[in-house]
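All protein chains but one are shown at their positions in the complex.
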Amino acid sequence: MKNFTSVHDVENINALVQEALMLKKAPYAFADMGKHKTLGLIFMNPSLRTRLSTWKAAKNLGMDVAVMNIDKDGWALETEDGVMMNGDKVEHIREAAAVLGQYCDVIGLRSFPKLNDKHEDYSENILRKIINYSRVPVVSLESATRHPLQSLADLVTITEMFQEWPKRKPKVVLTWAPHIKALPQAVPNSFAEWMGKAEVDLVITHPEGYELAPEFTQGATITHNQEEALQDADFVYVKNWSSFHEYGNILTKDKNWMLTNKKLYTTSNARVMHCLPVRRDVELAAEVIDGQNSIIIQQAGNRVFAAQAVLKNILEHNF
Amino acid sequence: MKNFTSVHDVENINALVQEALMLKKAPYAFADMGKHKTLGLIFMNPSLRTRLSTWKAAKNLGMDVAVMNIDKDGWALETEDGVMMNGDKVEHIREAAAVLGQYCDVIGLRSFPKLNDKHEDYSENILRKIINYSRVPVVSLESATRHPLQSLADLVTITEMFQEWPKRKPKVVLTWAPHIKALPQAVPNSFAEWMGKAEVDLVITHPEGYELAPEFTQGATITHNQEEALQDADFVYVKNWSSFHEYGNILTKDKNWMLTNKKLYTTSNARVMHCLPVRRDVELAAEVIDGQNSIIIQQAGNRVFAAQAVLKNILEHNF
Partner (left out) sequence: MKNFTSVHDVENINALVQEALMLKKAPYAFADMGKHKTLGLIFMNPSLRTRLSTWKAAKNLGMDVAVMNIDKDGWALETEDGVMMNGDKVEHIREAAAVLGQYCDVIGLRSFPKLNDKHEDYSENILRKIINYSRVPVVSLESATRHPLQSLADLVTITEMFQEWPKRKPKVVLTWAPHIKALPQAVPNSFAEWMGKAEVDLVITHPEGYELAPEFTQGATITHNQEEALQDADFVYVKNWSSFHEYGNILTKDKNWMLTNKKLYTTSNARVMHCLPVRRDVELAAEVIDGQNSIIIQQAGNRVFAAQAVLKNILEHNF
């Protein structure tokens, strides 16, 4: 693939998952593949997990990695076209992207939605412009509407933990969770989209008004009844998001939606997943996080091998 | 050379330009030269292009690179001597520089002018002290009065693009451009100084009151008539700067000084250069930036090889 911005960029999802699992066993098997290749990681929003795991993935392949925190290490960027730049933005994204393309062989970009204007966020303006003007392969490190590296790591983790394929498919439940802030839809969008292409039965449960955009949830069972959704689940993915329809709003903070051990008993001894960071006893009960069924840390660890599989694929097909 | 702070540190400018062009063709030909050598990049002001291009240049030579953002990663430095340090500055530049000299084999320093006090800025106090107290080779990443890595990249770009040497010299025009903020004179000072030593005919054009310090512009033709200056130009270098004589002031924001396609027609199909970042339709018309004659991105790309030629020279002569 050239760019990695969504599941649609991936030719063979299963092969990519297997590649990640192989790299987990032998992380340094391709330690010279990225020699003299530079990965530039651009963060328009702060990051701990994504920064470190993607950096490590690149290092495992022998790449050099440069991290840039835009607005902090560099400049405020103008992202709109046709603007007379007499305000506080000192550089246009066209020039910034083109220059980054001169210095980097691959670019990783994190850019969050503002959650004010649905159309603006879902246009993925910044990601598209970085791709257009840099002219080098671009990996999304979470964009306004998707977080594909997270979703790949999620699928890698499910694949690693579920032993009953092909006898039966796992029941995977994505459940909305309460939160005190309005969060993006990127992680649930992306998770739904990836699960839709994987050999799993996906059930999405959330309060009324929290429906995701239909393009992401095709093929999933959607219900407002969490209790019903959790029944016999093999995996429960816990995540808050703000409303898509009443864009960026918090419609409820209902604590009854928080996953507890009691609720977990109704599942098929389900493994619990969360992309982190997690607010204890707000999004997810501490007892669940610290319990036997949590695979959250393993899931975070798999971020390295998901990113490494993606970078390896890009190195193989573009250089 | 020991330090790289201006064109005066360079023994043979042409050899350095040719070295950079050679490195552009074979960036990894000396990939072990800097092994076990550490380049410390100290930024007293934010940087994107300089940080990334210098980092990449050092990596191409096998060096390790440590980036430090002073005031952010570290401490506020006292730069004056004989001061009782009972204020907000927690470390003196003497100790900071000496310690950096213990950890780094080569130091790169960026320190901007404050544009309040001409004498203070033009004394290059900080750059001189880092050189004196670190005792290791120092590369200017733009100082109060000069930006020699930029100027070397500029000359590399002109050399790369001009095919008619030695039959004739190119006409190179440095034209002042409008801006909304007061900018340093470092880039035009340095550009004038380097062009003065190169095989080019340099014309500098700016509004009245924007004369640069004469030590930098020796040998150049200086005119307030932009139209006349642009005629038959082979290269047009667009740059804003604040007044040297009425130090640090903006004397005009006259939009008529902005380079447009219409003005470009009077040149000899001139290539347009800018050191970036550029404010579209303020400093330079967007139509020119996006047009066929712009070599701005190529110029930015050459920053890597300019820095690499300088670091290679320093590694060869000091270790």
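All chains are identified by letter, namely A and B, in their written order; residue positions are counted from 1 within each chain.
In this text, a residue touches a chain if its C-beta (ideal position, glycine included) is under 8 Å from a C-beta of that chain, and two chains touch if they have at least 3 such contacts.
Bear in mind the structure is a predicted one, so any value in this text is a computation, not a measurement.
**Q** Among B:Glu91, B:Glu160 or B:Glu287, exactly one should touch the missing chain; which is it?
**A** B:Glu91
**Q** Which one touches the absent chain: B:Gln102, B:Asn116, B:Gln163 or B:Asn225?
**A** For the chain that is not drawn, the touching residue is B:Gln102.
**Q** Sort through A:Arg51, A:Arg110, A:Lys171 or A:Lys263 and give me the one touching the missing partner chain.
**A** The single option touching the absent chain is A:Arg51.
**Q** Using the document's contact rule, name the residues of subunit A that touch the chain not shown here.
**A** 27-28, 31, 46-49, 51-53, 55-56, 59-60, 69, 72, 180, 276-282, 286, 289-290, 296-297, 300-301, 304
**Q** Against the chain that's been left off, what residues of subunit B make contact? List them.
**A** Per the touch rule, subunit B residues meeting the hidden chain are 36, 38, 40, 64, 66, 68, 72-75, 78, 82-86, 90-92, 94-96, 98-100, 102-104.
Here is the rule we use: only the chains that are shown with their structure count from here on.
**Q** Taking each chain's centre as the mean position of its Cα atoms, how many Å separate subunit A from subunit B?
**A** 40
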